[in-house]
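For this depiction, one protein chain was excluded, whereas all remaining protein chains were kept in their positions.
Per-chain numbering from 1; labels A and B assigned in written order.
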Amino acid sequence: MDPRRIAGLLDAPGCRRRQALDAAQVDLGLLAEAIGSPPGGQSPYARERDGTFTHLATARLPELVGTHLGIEATEAVETAELPVGAGLWVWRGPRLRLGGLPVTPERVVLAGDDTSLYPVEIRSYACLDGHADPAKVAGTARELAVVVAALRQAAPVPERISSRCLLVLPRNFGLAPVGTLLDVAPQVRRLAWSLDRLDAGGLPARLRTPLAGEALVTALTEVDARFGDGCPSCPMYTHCRVEAERTGTVARAGGAAANLCGPVGIAAHALALAHGERAPSGEAEQAIADELARAAAAYGWAVGGGSTA
Amino acid sequence: MSLDVYQRLLALSQARAVPAASRAHRHLSPRPWLLAGYHLAGEPSAPVAIRYGSFRDSPKLLTVAEPRDRAQRFAALGGLARDLATYLSRYTVTEPVVRATGSGRELDVDLCCVDAPQLIVPNEATAHWVGLLGQYLRSLDDPVLAAAGAHLGWIASRRNLPGSSVLLTATDLLTAHWRTGQLPTEDGHLGRLLAWIEPPAGTDAWQAARDAEAMPPAGPASDPAWDAVVLRPALERAKEQGDVRRLKLAAAEVLAGPWRDTWAAIDLVRMLPPGEHVAKRWESDRWSWTRHRERVLAGTVSFSARLSDVPAYRFLHELETRTAALERQMALDDPLVMARYLATGEAVAGVVIKRDPEHTVVNAGGRSVLRPLLWVRTSAAFDRPAGTDLWWGKVGMVVRAATDDTVELMVTSGAVTRPKLGLLPDTDTEVVLAPFGPLQYFPDNLPDELPWPTRSSRPKPAPEPELDDDLDTDVVLGTTATTAATTAPPPADGAAGRVPEPRAVPDSTVTPASPAASGSTTAPSGAVPSGDSRGGW
């Protein structure tokens, strides 16, 4: 799986269905077809721009690693294994592993000095006046964390792989590459923790064999989902939300609602508590009923044209 | 918070949005300028198509047959720049307005534009794009394009200021006034929002929202599949045969939805009566527009890349002041907003059951002063500590004690002299005690330049070498931010130790003065012209 897919483990680590999807390495194309979700994909123009920028930036890498990492290199050298020593390398199609999962990045660029190897990542979203979309940078940082962790698993001396990466972005509105150092140590630590849990989790037997169509959906649906604010970026989103809508789950309205309602998972039950139409089953429900009843009273007062003075 | 959850649950169970406001809290111009468009994937400086204008039924349509060709791009954007200039030229009439200067005590008369322009776009991403387009246009040599860039830069800079209505998004207009039962992140989709508020007859919000998702996106990023299947052939045809009809048709077709939806959002909010403070906040926008025009005329418009140094601190102060003021004004204007504070317990509703207007205390100077007491019976227990401040209109009070159903309050302002005792609520009056009082005006006390502890002791690193990128020529001028000629206000210890104690000024027609017109600094992203509207409005 590519680093982006594995980095997805950090998107919704609390959802068992999502974990099963990744642990079973389900083909996302087959999944989209099975649940009838709209085709995703990249615009041809975005692809062209990526290609052009990657080409331009690669040519400028020696200069950039010199400026930001103090590494002297005249060009990026092709390699087929983890390089040693000082220099700048491109490793195409490395077959790495992370825990039990295969990690197959298209290519990994590495800059090395005598003590460390630094991953270099080229992305085509803009860096405007030194400022890039923090959500995109966070996404890149998670993917880089996968690469760092997988390289460490492959390296004889794991500490040689630095968590400080060089991120190369186009500057402002043009295509001139600009480099920034990005330390992904926090993401690497989070990833390690998630992977430990993933291995321990275990996979439903049915998902151990490749499935497609209805069988795939049924098998996945047997695993509990946890609906929440992060769901729209998940491949199962369109399926899970319909399920949440059908059952009237509080979480369909977001994490804030789910946290407030605690054990009361169904919106209609929560409202019944708020309106005094349902007897709280215990102290916890009583507390929720109290809080929602206060909100209901305030809403009633305001809708009734309440005056503020 | 809990009211927000309650409303979301109501919406979810009814499969229809519920009102979150009963007043319009954004100013809506009788003649806004709307803009919806697409740019080439990943390239905000390369517009493909933009629908814009003030007329719902006859929008202008800009298309660029070869978006990556700079000459074609400039020609198309030149048309938009001229149309924008025409629209803005309607807002040049001024009128004399009385405003407070200095510490807010002296009055002065100044000329202010009677109205200001307003740009409305479908969503946040388009608002962000407007800022980027402005930044890009300012980097060009063409005077018409650069002038449009300066205007868009001013417009975009207002976006970050709570309470400003110069640049509105349809999604914000709707989420400010309605609550849906979907994920808050899904509220960023204009079509989905409208589906929740007005689902077509016969469908519930869930189905209507899913249908809306199947429509072309509101931009500025286009549907990748459309790029491949429709846009690419249309652009190729335009390029190879000089025939732009197909491109224009395709663009008109995909932008019709966002155009219609943006107008629909405006229509919905127009049905609400405006909140009382909306005009006051719009006046702040008018002042800002007036200053911006003056700077344009004087040729002194400048933009800094990102605010740093003293302007960054001033910006934070302005953001904090405006955030607090906007919350307060919306709550005072609208019971549905005040209800949020009732639900959290920060505000209290109840009935006055007892009064002691003659109660006195001895102040620090040893003098006996009038501090009437009130007892209010509440429906829910008040759980804030003694010492909490509450207000009933202009009457300020502090909580002395609270039991399960009664709050004892001491009046500390607004009705602490004999002639004003009549302003106290009578026994049996139903009251809502709010956590805000009269307008709070935080005078700024920032130094003109950063003191040494917050200034780097190391020489600034050499700027990145200029790279061979001819587009990369953004103007970065000095950030000589204006400083208001403020005389020192009465100092005070802030309880939190950070902000000075607010001083009440009459919430009437005066606005704190704006500083000299020249040299103010705006920035394309995340920054504002400083000093335009310090604190109070």
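Note that contacts are C-beta pairs under 8 Å (C-beta built on N, C-alpha and C of every residue); 3 or more make two chains touch, one makes a residue touch a chain.
Note that contacts and distances are computed from a predicted model.
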{"item": "Chain not present in the shown complex, as UniProt names it (candidates \"NADH-quinone oxidoreductase\", \"TRAP transporter large permease protein\", \"ATP-binding cassette domain-containing protein\" or \"Helicase\")", "value": "\"Helicase\""}
{"item": "Partner chains on view for the chain not depicted", "value": "A, B"}
{"item": "Contact partner of the left-out chain, one of A:17, A:142 or A:241", "value": "A:142"}
{"item": "Which residue of A:43, A:58, A:124 or A:187 touches the chain not shown here", "value": "A:187"}
{"item": "Hidden-chain contact residue, picked from the options B:14, B:86, B:360 or B:454", "value": "B:454"}
{"item": "Contact residue for the chain not shown (choose from B:345, B:393 or B:414)", "value": "B:345"}
{"item": "Contact footprint on subunit A, counting only the chain that is left out", "value": "10-15, 127, 129-132, 134-135, 137-138, 141-142, 167, 180, 182-183, 185-187, 189-191, 193-194, 197, 226, 228, 230, 255, 258-263, 283-284, 286-288, 291"}
{"item": "Residue ranges of subunit B at the interface with the undisplayed chain", "value": "160, 162, 305-310, 312-313, 315-317, 319-320, 323-324, 345, 364, 381, 383-384, 445-447, 450-458, 488-501, 525-527"}
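Here is the rule we go by: only the chains that are shown with their structure count from here on.
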{"item": "Intercentroid distance (Cα basis), subunit B paired with subunit A, Å", "value": "31"}
{"item": "Touching residues (chain side subunit A, partner subunit B) in the complex", "value": "38-46, 49-50, 124-126, 128-131, 171-178, 228-229, 231-232, 245, 248, 250, 252-254, 256-257, 260-261, 267-268, 270-271, 274, 291-292, 294-299, 301-303, 305-309"}
{"item": "Complex contacts: residues of subunit B adjacent to subunit A", "value": "1-13, 19, 22, 40-45, 132, 135-136, 139, 181-186, 206, 213-214, 222, 224-225, 227-228, 232, 305-306, 331-332, 335-336, 338-340, 342-343, 345, 349, 379-380, 392-393, 431-432, 434, 464, 467-472, 474, 476, 524-526"}
